[in-house]
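What you see is the complex with one protein chain gone and the rest in place.
Per-chain numbering from 1; labels A, B and C assigned in written order.
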Amino acid sequence: MITLTDQAFDPGALLTGFCAGRTETGAVASFTGLARAEGGDALVLELEAYPGFTDAAIAGFADAAKTRFGLQDYLIVHRTGRIAPGEAIVFVATAAGHRRAAFEACDFLMDYLKSRAPFWKKQHGPDGARWIEPTSQDRTDATRWDPPAQEPS
Amino acid sequence: MITLTDQAFDPGALLTGFCAGRTETGAVASFTGLARAEGGDALVLELEAYPGFTDAAIAGFADAAKTRFGLQDYLIVHRTGRIAPGEAIVFVATAAGHRRAAFEACDFLMDYLKSRAPFWKKQHGPDGARWIEPTSQDRTDATRWDPPAQEPS
Amino acid sequence: MARVLLFGRLADLAGWRDREIDPAPASLTALRTALAQADATLGEALDGPGVQVAVDKVLVRGDAILAAGTEVAFLPPMSGG
Partner (left out) sequence: MARVLLFGRLADLAGWRDREIDPAPASLTALRTALAQADATLGEALDGPGVQVAVDKVLVRGDAILAAGTEVAFLPPMSGG
């Protein structure tokens, strides 16, 4: 399930709910992205989504990942709006029978969310605001999962 | 920090505490291992530790991992005693500035805990109890992190 | 009537993020022309590199017919979350 919210949320409460009643799961991996203060350079992070488009894009991607990794279940909660340092931006949890699938799927979903998901991100600092684009590291991380390039035949 | 406990614990409550007040962390990865019912084959899992030896071995390994991956912090809580299906066996959380280090360190710590940490594990099923040794998958996972073998010079 | 949505730096540039245009232009190309006539800087930015267009929340390339009530969103390069 994917949820966009403009309200602060507690990753631990989400993990508690996600783990409850799982007698055949074995492995739950999670990732929590927290807004960094960057030593005072980042006073507030502002995230814009396109409701109905952003969540549909993420759900389509995550459902494909569920099949690819043989997940039992996943949960994605993504914050929008103005986010203060220390607050959670994103929470991803994956459930699988064994840990390798849970870890890899969580990592895979985060690479997508950080580099390709339809969000627009603005960092408000002491010297004003600027829009942020994906870092080259984000792009490199995401391409780890791509199929190898085909040689021309 | 590493804690051994014979009481059931809530992974979400641990994650909430671990994330609190982190204004320069960015990334928190976690793993929760849950006891599987195995369709009724595993009624109770019994884990034996050697207090003072098991926790010291894990702390030594985890502190080295903290340095290796540049972690800001980690938390390991491991259950001992009799564990029912659906209950948490282990919780590992790692905090880092960026997600690659947090994910890799969490994965690394879990491979160690599942294959090399000093525990003895007994599965109680409908047909009696049996001691469990690491699976070949566990051993293979753990060796992913070993330095490459040296060629004789 | 067509609804036009701007995201990210496009909204900052235009000074608005949500506008209704009545009557709806017949096509995406006609809508771009109307927007560029009202604001040349915005018109240029909408044609800029990496700007994608979603019609009723579906990405389209090239031109598209716009029915009444259509929602057109201009999406600058996505930053990820």
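General remarks:
Methods note: contacts are C-beta pairs under 8 Å (C-beta built on N, C-alpha and C of every residue); 3 or more make two chains touch, one makes a residue touch a chain.
If you're wondering where the values come from, they're calculated on a predicted model, not measured in any experiment.
In the full complex, the chain left out of view touches B. For the chain missing from the display, the contacting residue among B:34, B:62 or B:117 is B:117, taking the whole complex into account. For the chain left out of this panel, the touching residue among B:21, B:39, B:52 or B:147 is B:52. For the options B:22, B:78 or B:99, the residue in contact with the chain missing from this view is B:78. Counting the whole complex, the residues of chain B in touch with the unshown chain are 33, 47-48, 50, 52-53, 56, 78, 89-90, 113-122, 131-134, 138.
Keep in mind that, in the parts below, only the chains that are shown with their structure count from here on.
Each chain gets a centre from the mean of its Cα atoms; for chain B and chain C, those two points are 50 Å apart. With centres defined as mean CA coordinates, chain B is found 23 Å away from chain A.
In terms of their C-alpha centroids, the spacing between chain A and chain C amounts to 27 Å.
Among all residues of chain C, none touch two or more other chains.
Shared contact sites, meaning residues of chain B that touch two or more other chains, are absent.
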